[in-house]
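All protein chains but one are shown in place.
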Amino acid sequence: MIVDHSLYKDTLLRHYRQPHNKCDSELKDADIVRRGANPRCGDEIEVGLYLDGEVLREVKFRGRGCSVCIASSSMMTEAVSGQRADDARHLCEDMQHWFQQGDGEGLAAPPADLQALAAVRAYPARRRCVLLSWEALADALDAV
Amino acid sequence: MIVDHSLYKDTLLRHYRQPHNKCDSELKDADIVRRGANPRCGDEIEVGLYLDGEVLREVKFRGRGCSVCIASSSMMTEAVSGQRADDARHLCEDMQHWFQQGDGEGLAAPPADLQALAAVRAYPARRRCVLLSWEALADALDAV
Amino acid sequence: MTAAVQNSMAADRLDPVQVKRDFPLLRDAPLARGLHYLDNAATTHKPQAVIDAISDCYAQAYGPIHRGLYPLAEAATARYEQSRQTLAEFIGAESPDRLVFTRSATEAINMVAGGWALPRLQPGDRIWVSRMEHHANYLPWQRICQQRGAELGIIELDEDGRLDIAGTPELFGSRTRLIAVCHVSNVLGMENPIQPLCAEARANAIPVLVDAAQSVAHLTLDVAALGCDFLTFSAHKMYGPTGIGLLYAREQYLAEMQPLLLGGGMVDEVGEGNAPSRWSDGPARFEAGSPNLPGAAGFAAAVGYLDGLDRERVHRHVEALTRVAAMSLGALPGLRLLSPPESSAILSFTMEGVHPHDLAQIAGERGVAIRAGHHCAQPLLRHLGIVATARASFGVYNDQDDVNALVAALDAAGRVFPLEPS
Partner (left out) sequence: MTAAVQNSMAADRLDPVQVKRDFPLLRDAPLARGLHYLDNAATTHKPQAVIDAISDCYAQAYGPIHRGLYPLAEAATARYEQSRQTLAEFIGAESPDRLVFTRSATEAINMVAGGWALPRLQPGDRIWVSRMEHHANYLPWQRICQQRGAELGIIELDEDGRLDIAGTPELFGSRTRLIAVCHVSNVLGMENPIQPLCAEARANAIPVLVDAAQSVAHLTLDVAALGCDFLTFSAHKMYGPTGIGLLYAREQYLAEMQPLLLGGGMVDEVGEGNAPSRWSDGPARFEAGSPNLPGAAGFAAAVGYLDGLDRERVHRHVEALTRVAAMSLGALPGLRLLSPPESSAILSFTMEGVHPHDLAQIAGERGVAIRAGHHCAQPLLRHLGIVATARASFGVYNDQDDVNALVAALDAAGRVFPLEPS
């Protein structure tokens, strides 16, 4: 049905349909909460950090968005939960860098568990969808 | 030297070199004086009427301008001196009409002594130069 | 109906296959292979006649406008003014002197807002727009109202999605300075009742600006029949070039309007230092800077192209296609059509469980170019209670095949994102 180079890979769809660490209610008990919004498409994501000293014990999110946005948020929480804040910061930067580049030649590949997002790089119009939750995470990390 | 379809016909040049009814000093003794200016090219013409009741006993001008402007002023004073104000008004209208039209098909030709201005119709950018003194004349006639 | 009548009706129809051949991109471009272009409300493609008019102008008759004393400049000026004449006839204007070539519809509306309305606006006055305006016909009015302590009134929509003029009694009140409405909504596609609105406004000496950006390509515009005081559209949405648009204004309003841009060609006398300058008359006052001759030539060529197709036929074609598409979409599970039944050329919709971005993306992957988002109409979308819609919009080169592809793409999207998550 869908052509091979489709944006809609299995992993992405799986994360969209059954997002990890997604809450339906407010992230009241989180130590730090930050919001990201893309007014141009109406997407909004809230990211909450549950800290254990310098370690992100858990990261959760809530909000609305397209499949790319939700899947990226889900993968993001997976990727950084349990990480040290510093490592998470580095990953944020890598992600920004990786998606902001025009064609990204010569850039290191992202961790394997984020590879499913790679397809989005071919769709510059969707970059904001991928990065929304990562930007909210970066904001939250600034407050750690 | 000059190509045949040149704007610069003998009559026009003659009127430019030796304009009729052109004064160098102010038209102080005229009954009515009106000014016309084309700020886009800096040309300025003053037209003075010397009346004899409803008749334009004499019409004089002064000012500065390109050859077309000066020649047209000179021919204008020639054409209307001695005419009744009403006839001069009609001639003004004809001239405006004759030069304002895009291509002027179907328009009556101007009097023979103004035919030398006909060449200017092929140069829309010079229409304002021809009409400047005629517009000043029309203004002056409004005050008769 | 007799066969003869049927035949004559068929002959009276646009043949989109033939029309498509006029458009090099749709015919030949590798990037457009298998493309079903249904984003005509954003911008349309260009027929060869328009592309040629632009190239020919550069290659054959290019020169500066209005100020040259040599044949090439005279020819360029004549061609520029001829384009204005063509556009004047296209919209039934009383004189080409009422037409200003602008950069776009957006610039034209900003010109009227800043140059005509702002200097007349007092605290407590009102400017009215409708709930369904494009940001281009909303933000400029909002800004001047904020600057002057005036109020931006909104004509809301009734239950059927139509302008609720009856429910807006202050619309024609004494504090109203101007009404700005679109002829056709760029989200919903329905046509607003411009004629009665203008008639009542004029009876109350209130000028009306009509944003015809979305009607110009498929409705016949006649400023006298509409009775509007200002009208604007962009060439690029009517098969013409980008970078040029039009403002029509009635004589009185044009004479009263201050220029938005100052510069060459619009001034008669420049004051020294702070001494006042004197502007030129007529359209020149609003065309500061070197005029866009190839743009004007391409604009006129687009008019010629539309006239050649016959604007009545264009209208019927686009309307018929919209009807068919609306029926097919309506039959898709989970699909909600937001456009009212009489909409023409534009259909907005959402699909349950599928974000509009995903809908457009999946369609895009299948060669179906539709748009998703707020379509620069946030006030309307707030009213609809949604953040985005998907939108398909039709043009002269679209046909049943495009509708089929759209339906298939939406169907596919429904399968990628089934309502019951697996």
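Each chain gets a letter, A, B and C, in the order it is written, and its residues are counted from 1.
Here is the rule we use: contacts are C-beta pairs under 8 Å (C-beta built on N, C-alpha and C of every residue); 3 or more make two chains touch, one makes a residue touch a chain.
Because the structure is a prediction, the values reported are computed rather than measured.
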Sole residue of C:180, C:212, C:228 or C:293 that reaches the chain not shown, by the stated touch rule: C:293
Selected from C:155, C:318 or C:372 as touching the chain missing from the view: C:372
Candidate in contact with the missing chain, chosen from C:189, C:207, C:283 or C:364: C:364
Residues from subunit B at the interface with the omitted partner, ascending: 1-3, 5-8, 13, 17-18, 40-43, 64-68, 123, 126, 129
Where the missing chain touches subunit A, by residue: 39-40, 123-126
Touching residues on subunit C - with respect to the absent chain: 24-25, 28-32, 35, 37, 39, 42-43, 45-46, 50-51, 54-55, 58-64, 67-73, 75, 103-107, 109-110, 134-136, 138-140, 142-143, 145-146, 151-152, 154, 234, 236-237, 241-244, 260-265, 267, 269-274, 276-277, 288-295, 357, 360-361, 363-364, 367-373, 376, 378-379, 382
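Rule of thumb we're sticking to: only the chains that are shown with their structure count from here on.
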Averaged-CA centre spacing for the pair subunit C and subunit B, given as whole angstrom: 47
Averaged-CA centre spacing for the pair subunit C and subunit A, given as whole angstrom: 38
Where subunit A and subunit B are represented by their mean Cα positions, the distance between them in whole Å: 78
